[in-house]
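All protein chains but one are shown in place.
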Amino acid sequence: MAAASRSGLSGWLYRVSDSDIWWSFKSSPMTVAAAVATFLIIAVAFLSPVLAPHTPFDPATLSLSDGLKPPVLVSPDGDWAFPLGTDDQGRDVLSSIMYGTRLSLIVSLAAVAVAMVLGISLGLISGYFGGAIDAVIMRVADVQLTFPAILVALLIDGVVRGLISVKRHDEIAIFVVVGAIGLSFWVSYARTVRGSVMVEKNKEYVQAARVIGLPPLLIMVRHVLPNVTGPVLVIATLNLGLAIITEATLSFLGVGLPSTEPSLGTLIRLGNEVLQSGDWWITVFPGVTLAALVLAVNLLGDWLRDALNPKLR
Amino acid sequence: MLAFILRRILQSSAVLLAVGLVAFSLFRYVGDPVNAMVGQDTTMEERDALREKLGLNDPAPVQFFHFIANAARGNFGLSYRTSEPVGRLILERVPATLELSFCAAVFVLFVGVPMGVYTGLYPRHWSSRLLQAVSLIGISLPTFLIGILLILVFAVTLHWLPSFGRGDTVKVGWWVTNFLTVSGLKALILPAITLGLFQLTLIMRLVRSEMLEVMRTEYIKFARARGLTNRAINFGHALKNTLVPVITVAGLQLGSLIAFAVVTETVFAWPGVGQLFIQSVQFSDIPVMAAYLLLIGLFFVLVNLIVDLLYFAVDPRLRSQGGGARVGGH
Partner (left out) sequence: MAAASNNQPLLEVRNLRIEFPTRRGTLLAVDDVSFDIAPGEVLGVVGESGAGKSLTGNAIIGLLEPPGRIAAGEIRLEGRRIDNLPYEEMRKIRGAQIGAIFQDPLTSLNPLYSVGRQLVETIQTHLPLSASQAKARAIELLQEVGIPGAEMRIDHYPHQFSGGMRQRVVIALALCAGPRLIVADEPTTALDVSIQAQIIALLKRLCREHGTAVMLVTHDMGVIAETADRVAVMYAGRVAEIGPVREVVKHAKHPYTKGLMGSIPSLGVRTERLTQIDGAMPRLTEIPPGCAFNPRCTSKGQRCLVERPNLMPAGATRAACWLHDSGGVGAPILKETIDA
């Protein structure tokens, strides 16, 4: 127990190395496949500047004569230089997907990090101080939970658009999206941490720390955080899937990332505009990538939830 | 019971007031109501006069009170984008969204709950495993992607169903309905499935896990020991106990359909309030955003009240305690 509570990472590693979890991982081929798929997609996405055959969003490399080429495997008109076809601007769909996935992942990971830091801090504050502060934070959480995350993110985005000019908005769009998604996901972290703090607060070691003059908040941070690493990790994994979906949805709705820096959602929106003419590959391939990524992450999250705590739902 | 309902109404009003505060802050401090009403060439003096006349120099609580009082009468000011009254804009589009959400809710409940019951009762059967796997894919597919795929298959490729708009509609009083024409009904199918599919998988998985949990309880084991038939146990005892937690979540999920309609309406160019909201976000049309926020808040409060009333119908523990702790809630 002492080893497990020393720091979050060592506690987590301790639990991972625990035979039951490792056994449950190995005995679920779905989970292993999901882990491999997640790892592969992340690796390819982050290596896209090296791996991608084209640099699709450098206008200098584009040629309209390459436009709307179908994928090689389904049509003799295909060109091996563009294995998954091109869009109406002549951009390579495969390279767009690789760069787009990277951007989607960056935004989602950053958003989850924002939500995590915000939620854990507010949860600690709420649980530790209690009283009016706790009441305010938790009521805000209640009200926010009334609204789906996508709506909260849309509202935040709309407000930011009201406060700054359109041109500035495109420059900071990525931060707006990260902030909007992050702000809409903090509640579950805060509730988990708060609950744990409430339990720990009355334990004797905290009282003892207070008696010998140690700052109890510090003691609690060091004892509470390791306790919640499991649940927080589960929430974060499941949130990552949701964050990827939310980012894609925002971008699809045209309020996320601008078309000059397309994420998977933006690519799907651009493809959707020409979908009626039957050029399905521009939409379908980014869509399949998005679905595969979210599915793999969700499978991991589901497994992690069951493995760390079968009662947690 | 009455005391319980009253307390819930009071709590709901607090939530609604908080939403109102957010909407007011948006309306008053993010947007500038004066800018929306005047032209480029209005002088500073005229603006100040208008400001005074609109009460924008009053103390904030007074302004908030006026805002809420106006909102209650459906007066949300003018849209920045179209300069039309926001109340009318929204009212015109409410029927489209409500009909779409209603169809999606029917789809979710009448398909999702039976599927959840089935997979919960026979978790080891191959078809349950298949449904469970498909449901995970359903959860992982963003709504807009489902819509696009449905359009691609059923509209672009097969030409069976329309890919956008409401089709032919009929006006009943001020309410414009899809339900009275064949083309209107056909136009509803794809959007309703798209809107419902995500919630359907959620509800199915929820019912399944609750069902599995209930089937493990002592009273189900005791019901078996009493020799009751499987039918009586599964549908009499297990399903009813499953309902208690499912009602909470299902209520909230169905409530959120109206908010999720934002995405579906965009994909299918469905002229509802969701589409209006997206346009208002893109143009930062603050009055429309504020009004939409209040509308959604009101809708959620109503759904929550209905959920509370359903609790009374299902759970005798609540009826006799005159409203104590909520049992089985999350």
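Read from first to last, the chains carry the letters A and B; within each, the first residue is number 1.
Convention: a contact is a pair of C-beta atoms (placed from the backbone, for glycine too) under 8 Å apart; a residue touches a chain by one contact, two chains touch by 3 or more.
Here the structure is a predicted model, which means the values were calculated and not measured.
J.: In the full assembly, spell out which visible chains the left-out chain is touching.
T.: B
J.: Looking at B:29, B:122, B:179 or B:219, which residue reaches the missing chain?
T.: Counting the whole complex, the residue in contact with the absent chain is B:219.
J.: In the whole complex, not just what's shown, which of B:241, B:266, B:280 or B:304 touches the removed chain?
T.: The one listed residue touching the chain not shown is B:241.
J.: In the whole complex, not just what's shown, which of B:21, B:298 or B:314 touches the removed chain?
T.: Considering all chains, including the one not shown, the answer is B:314.
J.: State which residues belonging to chain B touch the missing partner chain.
T.: The missing chain touches chain B at positions 217-219, 221-230, 232, 236-237, 240-241, 244, 314-317, 320.
Keep this in mind: only the chains that are shown with their structure count from here on.
J.: Going by the contact rule at the top, pick out the chain B residues touching chain A in the complex.
T.: Going through chain B, the ones touching chain A are 14-15, 18-19, 26, 30-31, 136-137, 139-145, 148-149, 151-152, 156, 163, 209, 256, 259-260, 262-263, 266-267, 277-278, 280-282, 284, 286, 289, 293, 296-297, 300.
J.: Quick one: which bits of chain A touch chain B in the complex? Just the residue numbers, please.
T.: My answer: residues 139-140, 142-143, 146-148, 150-151, 154-155, 157-159, 161-163, 241, 245, 248-249, 252-255, 265, 268, 272, 275-276, 278, 280, 283-284, 287, 290-291, 294-295, 298-299, 302, 313.
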